[in-house]
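What follows is a single structure, written as structure tokens, with notes after it.
Of the protein chains in this complex, one is absent; all others appear in place.
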Amino acid sequence: MSVHAPILVIAIPLLGGFAVPILARIHRTVRDLWVVLIACVVAAGVGYVAAQVFSQGIWVYVLGAKTPQETRVSAGFPIRIMLTVDAMSAFMGLIAGILALAAFPFAVRFIPEEEGKTLALALGLLLLAGIAGMAYTGDLFNFFVFLEVTSIAACGLIGFRTWTSRAPEAAFKTMLLYSVSGLLFLLGIAFLYGEYGALNLAYISAQLRGSMVDRIALALFLSGLLMKVAAAPVHFWAPDAYGEAPAAKTLLLVVNTQVSLYGLWRILFTLYGGKLDAGVGWLVISMGLLTMAVAALMAIGQTDLGRLVAYGAVSQIGYMLLGVGVGLVSLTSRADYGLVAMKGGIFHMLNDALTVGLLFLCVGAVEWVKGTRDLRELGGLGHQLPAVALCFLLASLALAGIPPLNGFASKIMIYEGSFRLSPILTALAVLASILLLAVFARAFQGVFLGPRTEITGRIHWVFLFSMGVLAVGIMVLGLVPGFFVEQVVAPAAEALWRGRALYLAAILGG
Amino acid sequence: MTVVVRTIARVLLPLSLVFGGYVVMHGHLTPGGGFQGGAVAASGLAMVVVAFGADRLAKKKGLLSVLESLGGVAFAALGFLGLGLTFFANVLAKTGGLFGNPVPYGPNPGDLNTAGTLPLMNWAVGFKVLAGLGAVVLLFALFGGEHDR
Partner (left out) sequence: MIGNLPFVVCMILVALGLWTLVVKRNLVKLVIGVGLIESGVNLFLVALGYVQGGIPPIYTYAPADAPMVLPTPQALTLTSIVIGVATTALMLAFAVVIYRHKGTLDARKIRELRG
């Protein structure tokens, strides 16, 4: 079975998601155990795939062939759908696995039965399948299909609390943005297909000439994916979506955003590689700066804890865009600082998943015991929920990049790299971080400090388990970042930075 | 709705279901397949919803949901069937068993018993689409009625 691991990671949550409504008719406990089991299997699967890829190089899996390695059928032309897992894909899969491990046990306890728990769990598993598919696929059209799978599942999750008036509005807005972004992406694929007659990413990449059609396609890919990752001018759907989805499922929405970001890197580095103008890199950098600035400023005036954290999450996307954008600008000159900034940006994807995930779980726990997320009504929860308060504090400090937590480890690398390109970039990024620290300090003070207030619910141990998984991750990555950067992040960054030739060779041979 | 509409719906429902089934069945030989056939059959359901009113069908929502899940599970399970070789590998093709005849070469009237797992997948998708689109039409029709939550 182990040779099939990449596809099983996609197929098992898909099968699991379809089976959830049937199992719910048998018994609710069976359904809950099934969902947690699937999440554990997926986490183990992505871990196994990552271990294999980091030790043995790119893993190609051909669907529907006689053997999984049969990449070429006739005349050197790849025709089947392939999964191509390189270090970056494996890294992305790891992030999804860790967050699934935290999100699903939490969701099983958190979402009330009468609020459509079965539907939410099924959609969550479908979203997980889509995320794994986006991370592992080596085929452009397949990527689009999984993109739409995640869009539909994510919007189902955002809007399924139909009895509130805000959730459907957030879901409609998000779905509109997601469908337009998906269609722009599809139009880009159509342009490339018309020019090269293929959909395999490696094959197109090898053929790419950098003509006008390719540039139009790049513009379409960029605009589509930047919409989906909530970069600044079109970030407005993200706070609504993150704020209105049930807290446990927001974790998966965060991973969904990140895997779209991964798609952006894949397009920019592997598909277009050396044929990019430096202007594209500067575009990504300026989008990143704009995103972090706008989101940090917008976070100041929020009165809803969920939306405040959501703006914090959006601002972190800016740091990733900045880090990898610096790498993109220096891609042709191969300057060292570009690689450092890229490692920082990619490391930050993992750190952001952990910290923002933990923050959203804290928001969920607060909502669970108080029934509200309004900052004006909250206060003094630190007396009753010391563990949640500690987790929130830890995650806020990590988000703002305070040493010795993981956010600092990745942000320092982004700062170092961007400083060599232009000190102004670094100054702006540091400013945004300070602003975030102030916002989150105020939020912490407002929610957890002050006189004791009445609470209506009790924290279940499963909540603490989920938070513990992420909190331990934050501390470990913060205290010994060197090991992870060397073993996991560096191969992932190298796979984008220098790995294009290897990626093409894995599919097309020699 | 009037008795004319109801009578015609009664006559056309089996027809659309059979035609949908035909499109699914021939998906691997002629244009068509699971989604198209399922959509044709679902149009029959839509006709029933229009003719007899959604409220009389409101109790069938659970049935449609189960049917949809079963279609999805069947499709994924057929993918798992190929795991001896690779996921989605067509293990039934050219084995002589179910849908296992080799495809005849050149101009021919078509052999239904070919293509291995593909017709089975078409059926799985067909049921899923029939149930899914049926549920969508039913839910839209129920909006504002007495079964509207």
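Labels for the chains are A and B, by order of writing; each one numbers its residues from 1.
To be clear about the criterion, a contact is a pair of C-beta atoms (placed from the backbone, for glycine too) under 8 Å apart; a residue touches a chain by one contact, two chains touch by 3 or more.
Predicted model, so just to flag it, every value in this text is computed and none were measured.
> Tell me which residue among A:P112, A:P233, A:G274 or A:G301 touches the hidden chain in the full complex.
Residue touching the chain left out of view: A:G301.
> One chain isn't shown here. Among A:V180, A:A219 or A:I412, which residue touches it?
That would be A:V180, which touches the missing chain.
> Of the residues listed, A:T84, A:T118, A:S151 or A:Q316, which one is in contact with the missing chain?
Result: among the candidates, A:S151 touches the missing chain.
> Thinking of the whole complex, not just what is shown, which of B:T30, B:T95 or B:N113 touches the missing chain?
B:T30
> Provide the residue numbers of chain A that touch the chain removed from this figure.
So the residues of chain A touching the unseen chain are 141, 145, 148, 151-152, 155-156, 159, 162, 165-166, 168-173, 175-176, 178-180, 182-183, 186-187, 189-190, 193-194, 197, 199, 239-240, 243-244, 298, 301-302.
> In the whole complex, what residues of chain B lie against the chain that is missing from view?
29-31, 33, 35, 106-110, 133, 136, 139-140, 143
As a convention for this text, only the chains that are shown with their structure count from here on.
> Between chain A and chain B, tell me the centre distance in angstrom, where each centre is the average of that chain's C-alpha atoms.
Roughly 35 Å separates the two chain centres.
> Given the complex with chain B, which residues does chain A contribute to the contact?
Those in contact with chain B are residues 1, 4, 7-8, 11, 14-15, 17-22, 25, 61-68.
> Taking the touch rule as given, give the residues of chain B at its contact with chain A in the complex, in rising order.
That would be residues 65-66, 68-70, 72-73, 75-77, 79-80, 82-83, 85-90 of chain B.
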